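The other protein chains are all here in position, but one chain of the complex has been omitted.
Chain lettering (A and B) follows the sequence in which the chains are written, and residue indices restart at 1 in each chain.
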Amino acid sequence: MYLATSLLDILLLADWNTRVVVIGTSMLGVAAGVVGAFLVLRKRALLGDTVSHAMLPGVVGAFLVMQAFGGGGKSFAGLLLGAAIAGVLAAWAIPVLRRATGLKDDAIMGVVLGGGFGLGIAMLGVAQAMPGGNQAGLESFIYGRTASMVQDDAIGIGVTAVVTLLIAVLLAKEFRLLCFDESFGRALGRKEGVLDLGLMVLAVTVTVVGLQAVGLILVIALLIIPGAAARFWTDEFVRMVSLAGVIGAVACWLGASISAMAPDLPAGSIIVLTLSSLFGLSMLVGTRRGAVKRIIQSRKLRRRTGWQHLMRAAAESLESQGTDTWTIEQLSPLRSWSTSRLRALHRSAIRRGDIISCEDGYALTESGRTAADRVVRNHRLWELFLIRHADIAASHVDRDADMVEHVLGDELVAELETILAGSDVALVSPHALGGQA
Amino acid sequence: MTLDYDGWIILIGVLVAACCAIPGSWLVVRGMGMMGDAISHAVLPGIAIGFLVSGTRSGGWMFLGAAISGVLAAVMTQIVHRWGRVDRGAAMGLVFTAFFSLGLLLIVQTADTVDLDPNCVLYGAIELAPLDTISLAGLDVPRIVMPLAIVLLANVGLTLLLFKELLATAFDPGLATAQGFDARWLHYGLMVLTAATCVACFEAVGSIITVALLVAPPAAALMLTRRMRWVIVLATALGGLAAVLGHFSALTVPGWILGGGLDTSSAGMMAVASLVIFLFMATFAPGRGVLARRWVSRRDAMRVAVEDALGLLFRLEERAVMLDRVEVEGLLQSDVRIGGRLGTVLTQIRRGSLAEVDNGAWKLTESGRTAARSLVRAHRLWETYLAGRASIPSSHLHAAAERLEHVTDPTLAEQLRTEVGDASDDPHGRPIPPG
Partner (left out) sequence: MDRPPEIQPTVARGSEHDPDAAISIHDLTVAYDRRPVLWDVDLDVPTGCLAAIVGPNGAGKSTLIKACLDLLPRVSGDVRMFGSPWRSVRSRVAYVPQRETVDWDFPVSALDVVAMGTYGRLGWLRPVGKAQKQAAMHALDRVGLSDYAARQISQLSGGQQQRVFLARALVQEADLYLMDEPFASVDAATEQAIVEVLRDLRSSGATLVVVHHDLQTVAEYFEHIILLNMRVVASGAMDETLTADNLRATYGGRLTLLEQAATALGRLSKDR
């Protein structure tokens, strides 16, 4: 009971300091979601990871420098500046090293990430060993600690996030072009180098302000998960980017609130786990490409194909036998289907009203007759089409289309039909092709 | 045999580097370097759970947990990539951050009851490792040596056993699968190996520095060789070197810079050393290094310039055009491929006694004339060949031949000679010199 009320208090931002921190972090979530969506679409997710790890020596270096100049090393802005410099340096070093060595991206990123982080750890060791140094708090950059965030930090984070967001929105059109078709962009005179640099600067900015909230190991999640999750819900660019912002904000809000409840709930972990849950949820039930939707689709396709096979088998069996009815036993050798599957297909066709069950077996209804004829005709047109136009990649043809004309156009269908009428015996089957529309 | 404290640290570091180099090499040649990053983060919840279950660091539980969570992360990456149609890099990033944060949460939550420090997970505690010993055949050996030795043996053994299969699946997974080596199993097998390596190493150097030792030594080795066997051997050697250098520089470098006998984390410096070794190889490696390539291209440009100069002298001689030294040098100066290099070119020509100044005019020596003749021969053979075979317009023949002549060795010249038949003159009516 106590837990529930305190969570509610926090979610509703009852406490002033918590309120500022949570709002600041949520703004960060929006900015990270939006910028990260671009990063995901540009397929640069791991570059962001490398850059954020490589920021550690920047943070510690800034601390050491400030310490040396007697600043006490506690200026938050100074540490972030160090992080930003190191991040930009890493982002710049990766393409340079790739060109110089001819090695693949992943190897270069691994080297920069591991080496950079190691350098940071080594420098941290120095900072800890230095007499009189107060390096406490530096480690919070590794894991993040919203709890230690004060009002000024949160306001700084919020303002930076809003500015970043604004720039991202203004450049959305250019980023869309860059991510979708960079060579066309170049042909329009957009310098992809400039745009990529702009994107990296935005990402580094978000990463830097995100360090305090989630830490440099996990900040990459804040960037990439919202965009990846949003993709399951929409096929539209603006909607996807906006949704990514929303997901980022929700996760940060929830995460920061929950972690404010107890001291041993690190905010970074909670935010990332919230994000991961949202991702998992999106992947399952997303309305555009969620797993459930795709399972339903593939079941539908299976059902439809089964129905088409049944109608075709029935029609062809009726033609060859010259009767009006058929039995399961007659159809079963026509395809590799089990009797139980065949029975199930019959049951569902009866429910659709395409066939009826009668004493001698099954018969087509009026509407079933029309449907069966169309299935047979379409099938034969397709076969003919594929034979005549084998040069066209078959994967580009929607063979399930009800009306062949929608896909191939009236003229081609008319041409195919002429051929079909002229050569029916040779072409498809020994059965007469009665009822061809 | 006993080792002192530093000796043990170095031995542990070398063992770690050797362990990492083997799966690391395979990851890098497969273009999966960042998978090392992902796995080394993703083993964290497995380690935490294994530790919680057994309450000790030495048991097999932690290995089991880490291997399971490592492979689980690899499988989930694959699922998210395939099913969710998410870009592979993004899929990796989102799976490993989820795993890592779960692990972190577990460790922080149970920090009061168990002794597993999140910092130790990130950057290890190699300095403490020699103090925690077990007795092995009457010797006090650091406890951590055992798992490292076992994983190293496993890595070496499996690589020797499956070298052919790993190579085939790395190069062409489709073909390998068609031949009966299931690329998927080897992929996950490699993930298990990587996960086990990460567990064995994390206690010493932490999970992120493991990435440096997984990727940097093989990347450096690739600057030296492109033979897989040698990549693995060299990566192991360079990794070991990084461990040694890392430990010594951890003891000394902070002192040099800041004075006062400071030292720092050996694990961190091992990562830095591996980065430095990589950068060194990228710069100085013979053949593929930046300097080597720059040197080769300078040398080539110089050779072309010298050859151009000799060719010009030969043609002047052939046409009996008499020019004095200043005129010839003026002509050479105006050639874009000689231009500013003229001084060096003339020095090289004189030093190689290819031509000399005689009576105020440049004259080819006998050896210079032979070299120039084969160059002009190549030039005219190319013109004849291109005019006959490639229907290049005659106004372009000269420009094309001008470049090709510098890459024509005697064998190629002979082939050209055969190809152009019995033509004795080039398309401009100049005789083709005999070989």
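Brief remarks on what is shown
The rule is short, and it goes like this: a contact is a pair of C-beta atoms (placed from the backbone, for glycine too) under 8 Å apart; a residue touches a chain by one contact, two chains touch by 3 or more.
Every value quoted in this text rests on a predicted model; they were computed, and no experiment measured them.
Among the residues B:Val43, B:Leu72 or B:Val304, only B:Val304 touches the chain that is left out of the figure.
From the options B:Leu312, B:Ala387 or B:Ile432, the residue with contact to the chain not on display is B:Leu312.
The chain omitted from view is touched by exactly one of B:Lys164, B:Arg184, B:Arg227 or B:His428, namely B:His428. Checked against the full complex, the candidates B:Val53, B:Leu136 or B:Val296 give a single residue touching the omitted chain, namely B:Val296.
Residues touching the missing chain, restricted to subunit B, are 85, 293, 296-297, 300-301, 304, 308, 312, 315-316, 319, 321, 331-332, 334-338, 385-386, 389-393, 396, 398-400, 402-404, 406-408, 412, 415-416, 419, 428, 430 (touch as defined at the top). Where subunit A meets the chain that is not shown, the touching residues are 41, 170-174, 176-177, 179-181, 183-190, 231, 234-237, 239-240, 389, 392-393, 396-398, 407-409, 411-412.
Here is the rule we go by: only the chains that are shown with their structure count from here on.
Note: centroid distance subunit A to subunit B, computed from Cα atoms, is 33 Å.
Against subunit B, the residues of subunit A that register as touching in their complex are 40, 43-46, 48-49, 53, 97, 100-104, 106-126, 129-131, 139, 142-143, 217-218, 220-221, 224-225, 227-228, 231-232, 264-266, 268-270, 272-273, 275-276, 279, 283, 289, 291. Residues 28, 31-37, 41, 80, 83-87, 89-94, 97-98, 100-102, 104-105, 108-109, 111, 118-119, 122-123, 206, 208-216, 218-219, 222-223, 250, 254, 258, 260, 262-265, 267-272, 274-276, 278, 282, 288, 290 of subunit B are the ones touching subunit A in the complex.
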